[in-house]
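Here it is, the structure, as structure tokens.
Selected chains from the complex are presented in situ; the others are not included.
Note that the chains are named A, B and C in the order they appear, and that numbering of residues resets to 1 at the start of each chain.
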Amino acid sequence: MNETGGPELTHLDAAGHAHMVDVLSKEKTRRRAVAQCSVSMSEQAASAIANGDVVKGDVLAVARVAGIQAAKRTADLIPLCHPLMIGAVSIEFDLEERSVRIAASVETLERTGVEMEALTACSVAALTIYDMCKSIDKGMTIGELTLLEKTGGKSGTYSRDE
Amino acid sequence: MNETGGPELTHLDAAGHAHMVDVLSKEKTRRRAVAQCSVSMSEQAASAIANGDVVKGDVLAVARVAGIQAAKRTADLIPLCHPLMIGAVSIEFDLEERSVRIAASVETLERTGVEMEALTACSVAALTIYDMCKSIDKGMTIGELTLLEKTGGKSGTYSRDE
Amino acid sequence: MNETGGPELTHLDAAGHAHMVDVLSKEKTRRRAVAQCSVSMSEQAASAIANGDVVKGDVLAVARVAGIQAAKRTADLIPLCHPLMIGAVSIEFDLEERSVRIAASVETLERTGVEMEALTACSVAALTIYDMCKSIDKGMTIGELTLLEKTGGKSGTYSRDE
């Protein structure tokens, strides 16, 4: 709570300046976060991704690698994120008729949660799909990027469905 | 066009393998791309951002810096993107009652377009806002990330409204 | 002590070659370092920074973000620095008539101190201010970059004033 009793932005100090908040008094616990997003595209683009096993493998394989690497660089991209050691990452794709759904799961054993790592992994995997398909369809939309689930840490379990 | 007369994914070679396509025969021309996205949030989170000039300044100022820096790292994040020298970047925010709209504009004088740079800038600016507001609202959604406009280069002008 | 009984440069091995020294037998303890520096400039440049709340906010906000991010990249910049997980960073500015004073504080819970992280944060924040003001004053000087205080670790507390 801040002075006026309202919610507070913990990344800003009392004077409203950005700082990286102190997490050193938090305990190291196993933490997990799952994020998801969706890339909407023309049927033509979706079927180009699906067109043959090898090609499909490669488009999504490249996006998967990009997402995993982005998870590791999260603290380098998001200014006030704490650096942390990721212990596991996996990224799943679900290719539909006019979209690709992406889910990224990240686990760690640290003092802060990994929701930013999961969201960043989803986001960069989606941008990679966009990049690889933009010669066919420039009108793609990346949407619905959300945190699906977060477990571990003092604040307990968060689930979007609740 | 590929062998079967369908559209082709230029990032995949004839065997379906990823490669970075040859752009060296393209001309260096002035190119510009504008991308946009939106961060939907609770009224509480939006008003925390807006709560006082200094605080508002700082949240969006941090997101703006993060977006500009991300534009410069696009080729490092997106595996098959060509490296290029960005000549100008600007990021604008429009704070609404329950969302922040983000628009990123990137310009260059290179052989390839800068749509990935503009999309990446939007995306990382949005993730930064999420990171700074997640202590208030974990249910935020980042959505509607699209290319709004693209000018320059052989393929001519693209505008989402057309 | 080295062979001749003089002080030794621990980053060089017995043959005088650079190596990253072994810190694995040190204990993980809470460690903190504070560094400071100063950017001297013309009155014109200092008043341009101070000219209006929004503008002032933005110059120093950008420098603050740059300094925080640099703290996280210290081991990537300084060859023999150990990588470590930063737990907290804050950067304060004091705008005077012809200078900006910068203080950076970094905390961790690791096997090595964070003086290089604090010094690097100060240094990059100062360079960012230089970059943003150089259109007005090319004659700025960045000076007096020193370690102000260091606590934690086996070597005990260091304070510049002692």
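Heads up, the rule we're going with is that contacts are C-beta pairs under 8 Å (C-beta built on N, C-alpha and C of every residue); 3 or more make two chains touch, one makes a residue touch a chain.
Bear in mind that the values here come from a model prediction, so they are computed numbers and not experimental data.
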Number of identical chains forming the whole complex, with 3 shown: 6
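Everything that follows uses one rule, which is that only the chains that are shown with their structure count from here on.
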Chain centre separation in whole Å, for subunit B relative to subunit A (CA means): 16
Residue list for subunit B, restricted to those that touch at least two other chains: 54, 57-58, 61-62, 65-66, 69
Subunit C contact footprint on subunit B (complex, rising order): 53-54, 57-58, 61-62, 65-66, 69
Of subunit B, residues touching subunit A in the complex: 6-12, 15-18, 37, 44-45, 48-49, 51-52, 54-55, 57-59, 61-62, 65-66, 69-70, 73, 77-81, 115-116, 119-120, 123-124, 126-128, 130-136, 138-147, 150, 158, 160
Residues of subunit A defined as touching subunit C within the complex: 13, 17-24, 75-76, 79-80, 82-85, 110-111
